[in-house]
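Here the complex is missing one protein chain, while the rest keep their positions.
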């Protein structure tokens, strides 16, 4: 790979990406463009602008954007249509944000004439893979620089030295090492590393930042009603809202009731197991409610097919293949199933849990006429069941006859 | 089907199966053998003996058995190795009990020279399918009688008339109609019908019989440690126990903390949607803990394969295909994966939820040496990730080049 | 089911469906509408009109249609995009024609005010299921009459008696029983029953009607070039043609070279095994060529996903679920994959086989630059493979370490 001339950096404004910014300038002598996105991580973005300016980035090379609506509308919601869970439990909060960042990096590179993009993910994690696969899928000729895989700033001490040598301001609380590493966006906050590294040790309370402890949550349950249209949430308690607003509100409900905590040991794409603590307050409610509305509006053939491909879909997103033909094919399948997933679900929030307690829809396939224990007025002829069973049993009988024949 | 001469009836001792007993005698003039199983449903069995005797069943034709250990060891535990959930949520508590009952019915038929078996399931539900497929799979020549599909006792009034005409005692509280229908065994209690028939109405509190309301559960969390060997639970808090004892104890923990309630609209095999309220206190804890121990002892390739076939496995059990070659093939696959699923999980129980908070094992695949944020002493070369990404990206780049080529 | 007033009958003009026509009139006293379709079965349709008239059908109740283009365009081609094979070998020639016939029956019922449709399939086969599931999926209130499951004309003798009593002319060669049963359309001819019933006996030569015996095929191979656009065949040897024309031509090529014979024992949806002899001359060539063009235009992720869902897709069609949400979902997935499946394949036809020998496309993903044994000018860095392997190996090493640890 020839040296990059102009690099678009995914820039948070924090110490680490500021060091990367400087390192790119000094190591490659290249022009740096910064991209700072508001994905709902809950941090001010303007300080990032000031810091970038201070580090010598030209104003026209500083891109700061609020991408929350796009994030929820085009990434989070399509994923939730699938009820996606990685390894049965993880709501993919980090995974789903990476493709959007890469997409904007590549687009800004095209706008600014940059030939490279850079990110601050390490060489051990999944994020490097997600950033880079997305970037290459969108621009096959882009260069991707992953400083953590290249430089020799392998200890905290060296990083701080580099910062000092390069006049990068170090916030007081960044002198010591953080007790764990955090990623946050509108969908979730993840924590990993350091104090969490031994999966036999319970996660300390201070790791949780996004939700109250269920023990401290209100003693009274709260009920909310989530409206859906074609598989996407569109309202809360009857009030229509934009995608990002809905997720923001659900986050607040979830936070208050301690919903969405997960302590997980998962399998990284790069081959090792890792332990993470996830808080996905709104997403956990959303998954529950989406399943609730599907229960009455989705046909069993459709639902079982969706369930059967879900693990693969989740794995693709986890592994960084959002921009791949197979993810798009699965999305086409999933979206096709959601045409009538429209209606309302009532969810009960209480002390860490979110449970569907009622659901209704104009598009319901639930037929009280068929299922009733009362007289069904001929909707269903119980005698049909005899034939149904006989034909389903036929092959089993033939197997049993063979088994008997060959026993003695 | 020629008329049966001797029928083994799955007999609970309750009103409905007593009516069936009598109906079989009068309709077919056949000898009846009763089989009453203790599956952990929490009812005395001896009254069933007395009632059977009173209805004219010869003592040698009355079979009363405690099958709880067999139920948990040979049915529940194998299923839990798969983390089986039907339609994402249902722990299959009713489905998994039916094959065992059918197996004993067929065995007792062989022992007593009976040519038929009978059950009390209706023509609208899944249980008829489960009973009958299992029976035919075990004896292709057995006759199965399903009185609910045959007789004309189509209303509560007619049933009670029949009972009175035939001197079947009717408990006072059975005069009126039950407000919903119940099935129970050591794994779960299910409720459906009547007051539950409208899925838009929240289930009334009195439907729940097996667990305390989470609001009424203790205000302090409780932690338990579940030991596993080869995928099966073998101890609680360090004390080794038999399968049924473990499940019984977990049920008590779950009951106390309000764990395992589920309000679900599901798709029946016979083609309609139905709404059920399930309480699976111990099973819900067991699933959580089993996932917990798999997190550190199961390889990702193995785990992802298991996850991908799980929906099919669960569907087979739900649909009544326990005794089918494909269920046995999937079981072979699952069991093969569990050889090292041995270790201990700590679970926190609180107000309706059960969450893994720690897990450890001599067979752990978790490698702190690899995952650490600290210096890993060369366990993992971050530069390998670059090659890994490049080769995973190659096809995406070729796709992107094609897309660009054909855009203009 | 109340008695039908007006029935649309799938009418071939042959003896069996003429008997059904008369039986419907006499049994139900209902008006009969006939639908006779040209699906490419190779028979004149006008005699069917005359016969219907002779049996008292009003001219406005006689529908005769050439549906060959619709058949290939909307049914055969979508299915071939999936490379669908039932049980690894069967090209689904009968299965794919049934939904189209049902669709027209239901549409004609709506046009003519009929409340029922009728078909001539027996109660043992798959076709009854296919006809009826499709009909119900398109009109939930339609009545379906399947005379073979209802009447008591259970022997050839009784059928002929009924025909004679009702003045239905019996062609001389229909007096005796056919030595096997045949279904034909533009995609295939199937033969089953009678002389074919023992799968240990080789099928007699006279069973094959649609292809020459490979031993009698030309001694010289023939090469044809099939052009594809978005997964569908659009030309032969450079000449653009309509879907039905292409399949007709491919049938002629296949017939001449003895391509597409299959002797199969398959599993029917109704639970039994059956033996069929299939001739699918054009379809066999088409499958081979479609795979050939996919080889260079389809990404591996896309292709492997398609392969993994294909058996389910084929099973759905075989079982009669063409008009089901899950088939449509899978179709959406498949169609999404075909956007660039455009190019040309050269196929060699010789003595019973059709083999791809060359393929090219403007949309090819094949990169000689990457794969070449010669100098690749830096397109691919072989050192990347080391990292790729190391990370893929990581979990296997951790497994091996565990195995070693626990051996001694």
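Going by the order they are written in, the chains are A, B and C; count residues from 1 in each one.
Just so we're on the same page, contacts are C-beta pairs under 8 Å (C-beta built on N, C-alpha and C of every residue); 3 or more make two chains touch, one makes a residue touch a chain.
Note that the structure is a prediction, hence the values are computed from the model and not measured.
Student: Kindly state which of the options C:183, C:266, C:279 or C:336 is in contact with the chain not pictured.
Tutor: Touches the omitted chain: C:266.
Student: Touching the absent chain in the whole complex: find that residue among C:175, C:304 or C:406.
Tutor: The single option touching the absent chain is C:304.
Student: Can you tell me which of C:7, C:37, C:91 or C:133 touches the chain that was removed from the display?
Tutor: Residue touching the chain left out of view: C:133.
Student: In the whole complex, what residues of chain C lie against the chain that is missing from view?
Tutor: Touching the missing chain: residues 83, 87-89, 122-124, 128-129, 132-133, 136-140, 146, 148-149, 154-155, 181, 193-194, 197-203, 214-215, 219, 221, 261-268, 270-275, 291, 295-296, 299-300, 303-304, 307-308, 310-312, 315, 320, 323-325, 346, 350-353, 355-360, 364-368, 370-373, 375, 380, 382-386, 388-389, 392-393, 396-401, 404.
Student: Which parts of chain A face the unshown chain closely enough to count as touching?
Tutor: Touch set of chain A with respect to the missing chain: 299-301, 340, 362-363, 365, 367, 370, 380-381, 383-388, 390-392, 394-395, 398-399, 402, 406.
Student: State which residues belonging to chain B touch the missing partner chain.
Tutor: Spelled out for chain B, the touching residues are 267, 270-272, 299, 301-302, 304-306, 309, 312, 321, 324-326, 328-330, 332-337, 391-395, 398.
As a convention for this text, only the chains that are shown with their structure count from here on.
Student: How big is the gap, in whole Å, between where the Cα atoms of chain A centre and where those of chain B centre?
Tutor: Centre-to-centre distance between chain A and chain B: 31 Å.
Student: Once you find the CA centre of chain A and the CA centre of chain C, what distance in Å lies between them?
Tutor: Going by mean C-alpha positions, chain A sits 41 Å from chain C.
Student: Residues of chain B touching 2+ other chains?
Tutor: 299-300, 364-365, 367, 370, 380, 383-386, 388, 392, 398-399
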